[in-house]
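Note that one protein chain is taken out, while the other chains of the complex remain in position.
We call the chains A and B, going by the order they appear; numbering starts again at 1 in every chain.
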Amino acid sequence: MSLLLKIAFRNILRNRRRSAMTGSAIAVGALAMLVFGAFTTYLFASFQTNLVQRIGHLTVFQKGFFLFGSGNPTAYGIDRYQDVMDLIAGDPVLKPLINVVTPTQSVVGIAGNFEGENDAAKTFIGVGVVPADRDRMRQWNEFGAGRVWPADTRFDAVDPSVGLIGGGIARILGLCAPLKIANCPSPPASATRALVAANAPADPEIGDLVRRDVAVDNPGAVGTMPRLDLLSATANGAPNVVSLRVAGLDPQGIKELDDNYVAMQLGLAQQLVYGRGEHKATGIVIQLKRSEDLRPARARLTALLQQHKLDLEVHDFAELTPFYTQVLGLFGSIFLFIAVIMGVIVLFAVVNTMTMNVMERTNEIGTVRAMGVRRRGIRRQFVVEGAMLGMIGATLGLVLAVIVAAVVNHAGLTWNPPASVNFIPLRLELFGRPALIIGTWLGLVLVATIAALIPANRAAKLPVVDALRHV
Amino acid sequence: MRITRIAALLALVFVATSAEAQTAQEIIAASDQVRNPSQPFRSTDTLTEYIGGKPRDQDVLAVYSKIDPATQQYRNLIRYVAPPRDQGKMVLLDGKSLWFYDPNSKASVRISPQQRLIGQASIADVLTVNFAIDYTGKLLGDETIQDPQHQNRQCWHLDMKAANEQTSYNRVEYWVEHGTNYPIKAKFYSDSGRLLKILYYDGFEQRLGRVRPSKAIIVDAVDTSLATIVTFGDVTPQEIPEAWFQRDYLPRLQAQ
Partner (left out) sequence: MSGGTPAPAVRLSEVTKTYQSGAVEVAALRGISLAIPVRSFAMVVGPSGSGKTTLLNLVGCIDKPSTGTVEVCGQRIGELSDNALADFRARTIGFVFQNFNLVPVLSAYENVEYPLLLIGMPAAQRCERTLAMLDAVGLSKQGRQRPNELSGGQKQRVAIARALVKEPGLVLADEPTANLDSETGASIIELMHKVQSRFHTTFVFSTHDPHLMSHADAIFTIRDGQLVDHQEEAAQ
């Protein structure tokens, strides 16, 4: 065996330039796959962190909410949600796995800025949350790949009407100036007002009737916080309105969401949606300590709910954000594509190199065959050479990848991932997934070995006499 | 001796309070009578929308109203007469459901409560209501208020709470004139306690057997630049077939 390796290694060294070329091609292939793979690993970790910070790992809904609830959240409140939360938080299997359990309420309605001269209204899609739980959830950072948020002091526990809105909806409602938003143009004059004859006299009677009552009953803006009216129909179909004091922006990465987003405290959302009825919650969000526990936690949770005959369903963050699974799939496909291309390049390079080697050593092949080496011994010799070339190239590629990763990680680069508004550090997680390194290394060595098989077979099949005749 | 005096006092208090509770609901019922004819009727209403005090749109509607014996609430079939672009469109208001029918597409679509928050549909709830059925009233006392003509009216000041979960407004403040039981003013509050709409009744004149308001002024308390004035014209009794209040029947009504 060691003779095999000895000859293989020395032949690689003998054709220094040719081996260097082929080895470099393999190394570059390995480098490309490893760097892209490391980037992808990091991307998933940071994307997942972002999601888990915002929507936790698992959410419990009323049955049917996931498929039908977004148009009509009021119909899908969870009865006695506090009891369900206690049940989940107290379960001996789930308790050690859970980081946060918190209720949320989805709201849809119309947000209006009717203060003073303003006359802007916009449909909104909002959520009511518990600010303290939201802060805790935003601390989650299992992979060290996300941004860690300090407690959001804008949500004031003392004033339950304080909330945040998206950048787009703030702009549409004409809150650029009050919220001091940069790069924010004011909305054009109201179209409906334009329809009114500009010169027609205002009916003083109406103005008088308005002034009698409204100033007394309507709360105005307090301090510097602008106020919005949130209108919605309750679960019983009654019109309802609450005041939201806007403390600032919570910009969303996707424009459609950013143009509609309102975040308020849970109590306010419940007041708006349920009014005089029983206050429920549309979702119970569960954030685990570690993502690895997702599957067992989900299984236990589903069993627990079934056990208590509760009409509830469980979804994880990937189901709630199809974009996540799609991005994972996309990057997986791209990686596969790169791997295949690199594999093909390595294949051609090694076939070419080994074919030349065989051709040059035809006489040598004849000689050792005459001396008693079997056909399979010849084949083995060249296959080992190909494999060895692959191993050297792949290892070199790995070393290069480690260097590149170290350089990038210490360069302090940042980037803005898609569907996000924040810049996060750009890192290459090379050692996050051992399967990546092992898979790439083994894969390329395998390709090189298979590539060498073709010329090796040809060498083995050479008739001894003809081989010896070769110069 | 003392016992009988105490008993008499107690009896007096009992009578007074029960008389008071009766009176509040009675007042409300009486004011309902002023507004709503007991027989089915037809009226031609003019709806004018005001923005910032300036008139914008004006619609003329033919309204057919009939009480549903089961709920004691009105059902209304509304047909647009003017402006020409809306002519022929119909709205069916049946309890909590509001259906809109478009003659061009021959399709009827249900307007959800969410969609009735703003616009013309948002005033449907305040106009066609029998307060006595849906609300429990409490008499707060006497108050003199100004009507839209700046006339002082001496009124009962009532506080009405929703009698069930289905009622649109959680609470209504109501002013009914002494003696005549004319409804003068109503303030409608949401579940959250915010004032949603203010309603003034005006133009009291003889129609369909007694004096009734011919005009309603509705002010939006959330978007204070919006107001609507509804004028009830040409009120005549009319037998209205039950079929007219079926959604499926709407396309056939076009022929009328």
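Heads up, the rule we're going with is that a contact is a pair of C-beta atoms (placed from the backbone, for glycine too) under 8 Å apart; a residue touches a chain by one contact, two chains touch by 3 or more.
Note that the coordinates shown come from a computational prediction; the quantities given were computed from them, not determined experimentally.
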{"item": "Chains shown that the absent chain touches, full complex", "value": "A"}
{"item": "Of A:Leu294, A:Val368, A:Val402 or A:Ala419, the one touching the omitted chain in the full complex", "value": "A:Val368"}
{"item": "Residue numbers in chain A that touch the chain omitted from display", "value": "3, 6-7, 10-11, 14, 363-364, 366-375, 463-465, 468"}
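Everything that follows uses one rule, which is that only the chains that are shown with their structure count from here on.
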{"item": "Computed distance of Cα centres, chain B from chain A, in Å", "value": "53"}
{"item": "Residues on chain A engaged by chain B in the complex (per definition of touch)", "value": "108-110, 112, 114, 119, 121, 192-193, 195-197, 200-207, 209-210, 212-214, 217-218, 229, 231-234, 236-243, 271-272, 274-277"}
{"item": "Touching residues on chain B, where the partner in the complex is chain A", "value": "50-56, 96, 112-114, 116-118, 122, 125, 146, 148, 162, 165-170, 187, 190-192, 194-196, 198, 200, 217, 219, 221-225, 227, 229"}
